[in-house]
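Quick notes on the structure that follows.
For this view, one protein chain was removed and the others were kept in their places.
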Amino acid sequence: MTTIAAPVDPECDPRVRAVFDDIRATRRTDHVNAFWRHLAFDAALLERTWAEVKTVMATPSALDPLTKELVYIAVSIANGCSYCVHSHTAAARAKGMTVAQHADLLAVVALAAKTNQLATALQVAVDPAFDQATRGAD
Amino acid sequence: MTTIAAPVDPECDPRVRAVFDDIRATRRTDHVNAFWRHLAFDAALLERTWAEVKTVMATPSALDPLTKELVYIAVSIANGCSYCVHSHTAAARAKGMTVAQHADLLAVVALAAKTNQLATALQVAVDPAFDQATRGAD
Amino acid sequence: MTTIAAPVDPECDPRVRAVFDDIRATRRTDHVNAFWRHLAFDAALLERTWAEVKTVMATPSALDPLTKELVYIAVSIANGCSYCVHSHTAAARAKGMTVAQHADLLAVVALAAKTNQLATALQVAVDPAFDQATRGAD
Amino acid sequence: MTTIAAPVDPECDPRVRAVFDDIRATRRTDHVNAFWRHLAFDAALLERTWAEVKTVMATPSALDPLTKELVYIAVSIANGCSYCVHSHTAAARAKGMTVAQHADLLAVVALAAKTNQLATALQVAVDPAFDQATRGAD
Amino acid sequence: MTTIAAPVDPECDPRVRAVFDDIRATRRTDHVNAFWRHLAFDAALLERTWAEVKTVMATPSALDPLTKELVYIAVSIANGCSYCVHSHTAAARAKGMTVAQHADLLAVVALAAKTNQLATALQVAVDPAFDQATRGAD
Partner (left out) sequence: MTTIAAPVDPECDPRVRAVFDDIRATRRTDHVNAFWRHLAFDAALLERTWAEVKTVMATPSALDPLTKELVYIAVSIANGCSYCVHSHTAAARAKGMTVAQHADLLAVVALAAKTNQLATALQVAVDPAFDQATRGAD
């Protein structure tokens, strides 16, 4: 069941082909997963989305690649995106996530969701000590 | 505005006092933030919640303390918990989060939310390669 | 801060006046809370929304009034609606919710949010025993 | 997998039959989709829900029918409702949504989800210029 | 499709076996449902999660067992957790939920979600009458 028929032969479109080639090269795999094959229904949306994924996830930055995948999984769980939980859990394993780290991640996500509910239920006002507005730039 | 009046003198209750003492000792601070002071309206709920926070967040485990805070912030953003975003951003700073790491965290959270929506919109079926069900235990 | 200016004198409109009169009579109070005074910007939306609230919440049905308020609070917490958490916590108190019941409610909501995240993280397939599709009507 | 067994012969109940007849007439189709066939487990809930859908979606109003479907899809994506994303994407196509409009819709939904996260992460205070509270009625 | 391979023979681990035995004894059934069999990938996470479920849901408290299940279902719907909606709807039936109560629950959940959106859309300020902050402890 899907809401978009994936193009039968998406790489006929040279813009799609270029993105798929870059996905294969960046990830060092022949597998272009279903998300990209469906997003290929619109070349511009595919290009912009891949460009952002590549910039944020595949470019060296302040956080290491595994930490970024853990954050990605956490957000995907909180948003209830089944596909994304699957694909990013697989990606995290490929980047070295151990079973113990996976369990730890789930413990933090579950605890955060729990205390999020409690704070929302209590409607606690934010402690002035947490405010950054009255400080100068970091 | 709050839905619960924080107890005026919560530490009269020895169970509450014991939790607050442990919070101060564990965090090496005199400040018991508003979340805990409000949750003190029910000593059992306070005890169980703090016990879990201490176990998950303040006990050495497979993920380092800063990574756990980053995941906590990510979930709190996705769940729209204003109080929690404030308190855990402050906690992450206290554990060494740099401005560059903060910006990187936000870039990943924002990207994840975006692709979560796209995958949900397309209702893409999960690639068999991502499934763990047919494998043995890790 | 609001996105709609509440009408200055909403009861000039007889349709709004009729709804406000019914709110006051049904709830036995002179206070028409801010939600309704803002929703009065569109008489038809106000009428339909109040009619549904009255039917579902103020008409005797299979669940008692307090249980319905507890469910309303739970959904409002999960959806992160600050106004609704406030107004329905107040309503539940007015209908007799004790402090112990409030604490119990929060414990269940927090636990549910936690196991929701775990089940979503694991992407567990539903046990056939839980399925109703192969049964006849209840 | 479902949590409610759809009634085997729902139209035995004249209240259900009347709703189904109205669905068929309003939509000019013989197909009563699964949502309504399951909701038929409670005639009153079915009647009220269909009455609202008909009033809001099938009655001429300030927004045209396709725009209303696009908004419906957007909310269904944000709420992660798989069934609703499917049914309302199909409905939007039936009302003339082009592939280019679909791609545009997804780009806006994805962008909104992204900036929602950023604004929540930053906890930016609302600009006074956006407030309507200090103005008179529109 | 799952992100974790359930351990093939989880009860080899005595910690897992003890939890499963307690689940069977507490619920008076031989069926350990899939959630727990998957969570068994990490014995500590399994132990802590079950301990909390048992404390909150299976210990006599201020709310009766069926009311707690109704709240659990409501949160699971709002969070879009398919597995949890299935398992807790089944649990509520086992604890005596009637079809009329189920329909009533759904009516309240649906109404709450609707007014949550309206209040969020209007950004209504909370009525001072709903505030508990200026009162003493209950």
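Chains: A, B, C, D and E, in written order; residue numbering restarts at 1 for each.
Following the convention adopted for this analysis, contacts are C-beta pairs under 8 Å (C-beta built on N, C-alpha and C of every residue); 3 or more make two chains touch, one makes a residue touch a chain.
Not measured: the values here are computed from a predicted model.
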item: Chain not shown, its touching partners among those shown; value: A, B, C, D, E
item: Candidate in contact with the missing chain, chosen from B:V16, B:A40, B:L63 or B:V85; value: B:V85
item: Residues from chain D at the interface with the omitted partner, ascending; value: 1-4, 31, 33-35, 38-39, 49, 52-53, 56-57, 61-63, 67-68, 70-72, 74-79, 81-84, 86-90, 98-101, 103-105, 107-109, 111-116, 118-127, 129-131, 138
item: Touching residues on chain B - with respect to the absent chain; value: 80, 82, 85-86, 89-90, 99-100, 102-103, 106-107, 110, 117, 125
item: Where the missing chain touches chain E, by residue; value: 73, 77-78, 80, 82, 85-86, 89, 106, 109-111, 113-118, 120-123
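In this section, only the chains that are shown with their structure count from here on.
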item: Most remote chain, CA-based centroid, reference being chain D; value: B
item: Inter-chain centre distance, chain B versus chain D - centres from mean C-alpha coordinates, in Å; value: 33
item: Distance between chain centroids, defined by C-alpha means - chain B, chain C (Å); value: 27
item: Where chain E touches two or more other chains at once, by residue number; value: 1-4, 41, 48-49, 52, 75, 79-82, 86, 89-90, 99-100, 103, 107, 125-126, 130-131, 133, 138
item: Topology of the chain contact graph, where touching chains are joined (line, ring, star, complete, other); value: complete
